[in-house]
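Below is the structure I would like to discuss, written out as structure tokens.
A protein chain is absent from this complex, but the other protein chains hold their places.
First chain written, first letter: the chains are A and B, and each begins at residue 1.
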Amino acid sequence: MTLTDDQNRASEEPVVTELPENVSIATEEGRKLAEQLADAAPHAKRLLEVRNLSTQFFTKDGTVHAVDDVSFELDYGETLGLVGESGCGKSVTALSLVRLVPYPPGRIVSGEIIFDGIDVMKLSNEEMRLLRGKKIGFIFQDPLTSLNPTLPIGFQIAESARIHLGVSRKAAADRAVELLSKVGIPRARERLGDYPHQFSGGMRQRVMIAIALACDPMLLLADEPTTALDVTIQAQILELIRSLSEEFGTAVILITHDLGIAAGMCHRVNVMYAGRIVETGKVDDIFEHPQMPYAWGLLGSLPRIDEERGTRLRTIEGMPPDLINPGPECRFSPRCAYVHDKCREVEPELSSRAEPGHRARCWATEPGGWLNGSQ
Amino acid sequence: MATRTATIDAAPLRTRPTSLWRDAFSRLIRNRLAIVGGIIVLTLLVLAVFGPYLAPYPYDQQNIDQLARHGNLPLGPGVEGHLLGTDALGRDLLSRLFDGARISMTVAFVVQAVVLLIGVPVGALAAWFGGRIDQYLMRITDVVYAFPDLLFIILLSVAFRETFFGQALDGLLLIFVAIGIVGWVGMARLVRGQLLSLKEQEFVEAARAIGVSDFKIVTRHLLPNAIGPMIVAVTLGIPGAILAEATLGFLGIGVQRPRASWGVLINDGSLWMRVSPHMVIFPAIAIALALLSFTFLGDGLRDALDPKLKGKQ
Partner (left out) sequence: MLGYIVRRVLWLIPVLFVVSVITFAMMHAAPGGPWARDKKLPANVVAALNHKYGLDDPIPVQYLTWAGNLLRGDLGPSYQYIDRSVNDIVAQGIGVTAQLGIMAFLLSIAVGIPLGVIAALRHNGLPDYSATFVSMLGIATPSFILAELLILVFSVQLHWFPTGGWRTPANWVLPTIALSGFEIAQIARYTRASMLEVTRRDYVRTAQSKGLRERTIVVVHMIRNALIPVVTVLGPLLAFLVTGSFIIETIFNLPGIGRFYVLGIAQRDYGLIMAMTVLYAAAVAVLNLVVDVLYAYIDPRIRYS
């Protein structure tokens, strides 16, 4: 049962790929319907298809394989989580999608990125520039350094609208006010002329969200949007992103190292490790039936409120992997508690598991593997 | 379902552990400009110390007879065995340049010594005691800082030239004091800044708790950590001192004649520019080399000691 997606794509017959007129993708019902359609017609048009993406950084110590042969899809209006520890390649993946990998020293060396039917890798720089901000919005991790300290926030929000939508300055300012109100900043019109340092951390991140959504993009890339914020603010910001994406039908790729956040926000999750996707599937499936020891480690390491006090926090033993000389073995094998010889020789493929859409990269949990059947 | 602790093959460490200084040194070596600067600095130092023995002629020897053979004009480069020519009084330019190097290097290092002697204690006291003492000291430094350097140096030189003090060491003593007095302020500010940030760290509290005396804490624990920026500041401050000395020489209120400060050589040369441009060009090159070499070396030291500032891979 290890059919790959390519093998699934047998027929070329036209399939219903659009929702009926009266059903919006923003509703629960609409999303379920879209899922069914997508599952039934695997080659229907998706918002984003990434195939064999590899991004590398050329340093004097060697070539860092930050993103190594990564493939995934994203549907219109869907929220996908990219979860993993620091350095696993999730941020670089997002930057690669908009071709903002800093060069030097980084470069996308291979792969296909099809966004809304457009082959991103074949676009000229100018065409790519027109995509950014207009169809793809980006939220960065640290709102303090990501906002220009010498420009008023109203200007920074209106900029995208003026450039991509060609609206007048006044219309852009109105839109900025509208967006600021939407993201929950009181007295928006008065605060248009204020500078970033006059806002608190949580408010600054709301401003960033407003900037990212200025042109009503189809995709929102949120790179650890709450990591730099207080815990109490985190929930507010995440809820804001969720409600806005639902309201506007914006697809979201949420990058985080925090599984709890992914659980609350995403429809599907990709778990990344050492530049590879090691498990992917619907969020419930991954949380209830994780199929990869790394995922177990991540889940097990979450402190739980119902544990006895005094139990030691569980960690995943070992050191983060070396991305410069990845060998042929499973990249998690040095740290895995269930490792067998096979793992140290050959890296497993991302293969299907019981639930539809659930795939994992582990010899042990494959059908016939030494952990199959057990948790 | 817990993850059993697994045996780990610890990945071998990729680099040898090194000290701060060794790291900095290896970074410095890789900076070619800094190396060139360093070599020139060393050359100047050698000239400064051994100049009188290395020079082909005494710097004040006037070879009038040679001039007479060539129309009583300064000799050009290569004439009569003078590699760089002579000045209007027949004095060998190369030898005079050596003397100028001696003067410049002496001024440079003595002034920096003065700067350290005054600036470091002032900065350290201000940082350590804080409060009122800090305020007073900083007010004083602010006022001294507001007085334009060159004006003050010129004033001092003019006022005291004729005194015994001003004549000492061919006028060099006066120059040391004048340039040093305006120069210590920057060092004091630097030391104060460094110590203020270090003072807040926990090891200071720990040392105090053990009963280490204030003086020892400052001298043994705090100051050594600030040595890096201090070295950089000293190196980058030298071009300013060399420039000030040359300017004084040019204005005629610096080192006493017949000593050959580079500034004096330029002044002399400016009178003969039409016929003997070499009298201006060679001292100009000498000054340029001195200024550039210390600047490159200082920049290299700064990058080596704090690579975060540079950010280059």
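Please note the rule applied: a residue touches a chain if its C-beta (ideal position, glycine included) is under 8 Å from a C-beta of that chain, and two chains touch if they have at least 3 such contacts.
Keep in mind that what you see is a predicted model, and the values were worked out from it rather than measured.
Novice: Given that one chain is not shown, which residue among A:77, A:106 or A:133 touches it?
Specialist: A:133
Novice: If the hidden chain were put back, which of B:72, B:135, B:163 or B:219 would touch it?
Specialist: Counting the whole complex, the residue in contact with the absent chain is B:163.
Novice: For the chain that's not shown, point to the residue among B:52, B:78, B:130 or B:277 touching it.
Specialist: Counting the whole complex, the residue in contact with the absent chain is B:277.
Novice: Over the whole complex, note the residues of subunit B touching the chain we left out.
Specialist: 139, 142-143, 146-152, 154-156, 158-160, 162-163, 239, 243, 246-247, 250-253, 263, 266, 269-270, 273-274, 277, 280-281, 284, 287-289, 291-292, 295, 311
Novice: In the full complex, which residues of subunit A touch the absent chain?
Specialist: Given the touch definition above, subunit A has residues 98, 100, 129-134, 137-138, 140, 142, 145-151, 159-160, 163-164, 194-195, 197-198, 208, 211, 214 touching the missing chain.
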